[in-house]
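Note that one protein chain is taken out, while the other chains of the complex remain in position.
Up next is subunit A:
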Amino acid sequence: MKYAQLIIGPAGVGKSTYVREMQTHCDSIQRSIHCVNLDPAAASEELQYRTTLDVREFVTVEEVMEEESLGPNGALMRCMELLEEHVDDFLIAGLQECVGDDDNSYLLLDAPGQLELYSHVSVFRTITNALVQDGYRVCAVYLLDAQFVAEPAKFVAGTLAVLSAMVLLEIPHVTVLSKMDICPEPKRVQELIGGVGGGPDDGGVDDVPAEYGYGGGTNMSLLMAELDDATTTTAAMRPLNASLARLVDDYSLVSFVPLDISKDESLEEVLYMVDSSMQFGEDSEVKDTL
């Protein structure tokens, strides 16, 4: 069995940084992973990690902008269409060549940030389907900027955005709240995601063991009660608040993992969450590392 993380999320949320740090982390724990860049618009300075495969070898936004005289946006959509058409010849064949058919090979796919790619068009659906057919287990890692979910209303907005990707992709999802290290109100975010550590020290990110903490879903009902009282909530929104809270609570649909990129433990937590959602390593032989 092969594994792949598909890293998605809005622009500027730290997807590439996540990949870089994950690579460094995996280097240090001597785990082999392969990073693949799927963003044809990435500027060369931006990539701070080693890539096994880069979509820009196949097509770049600049080329398409020039050749088809499109704007940056149209060009990106066109690039992704091209990638969708050639998913077998470029991506799957490329992976066969570079990664091979090893058991336990592990990919990180760095996706572009345009939200419509996950909610309007089928490109990522096609990519994940192709990967699944090639024997990969794929997990989507949806990154959200922690400081944009520090308020109940925005938190719900984020949850809904994640759900809208979930509906289309049909693969396991882990939602990672990035930039916890620079978030002005880490405690507040912790509270909202239901992983209140209550530890005496500062961040609280590494206080709670994953088994008890953030894996269990959010404090939606609590959150909604707070929302109902907020001045910005209009009377018409109350029934909606209630029904969304029920949905998310009952199904534990969306779980959040806070990520403080500066801490190794935090990276480890995230990796653990993603691994367990893909059942990574469960069917592999126990290795004798002595």
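Just so it is clear, a residue touches a chain if its C-beta (ideal position, glycine included) is under 8 Å from a C-beta of that chain, and two chains touch if they have at least 3 such contacts; residues count from 1.
The working rule: contacts and distances are computed from a predicted model.
A single chain of the complex does not appear, and UniProt lists its protein name as "GPN-loop GTPase", one of "Vacuolar protein sorting-associated protein 35", "CENP-T/Histone H4 histone fold domain-containing protein", "Actin-related protein 10" or "GPN-loop GTPase".
When you scan A:26, A:92, A:130 or A:247 for touch with the missing chain, the hit is A:247.
Taking the complete complex into account, A:114 is the one of A:5, A:51, A:114 or A:277 that touches the chain left out. Per the touch definition above, the residue from A:73, A:96 or A:279 contacting the chain not shown is A:73.
Across A:4, A:33, A:161 or A:257, the residue that sits in touch with the chain not pictured is A:161.
Touching the omitted chain from subunit A are residues 10-13, 41-43, 45-46, 61, 71-74, 76-77, 112-116, 118-121, 145, 148, 153-154, 156-158, 160-161, 163-168, 170, 231-237, 239-240, 242-244, 246-247, 251, 253.
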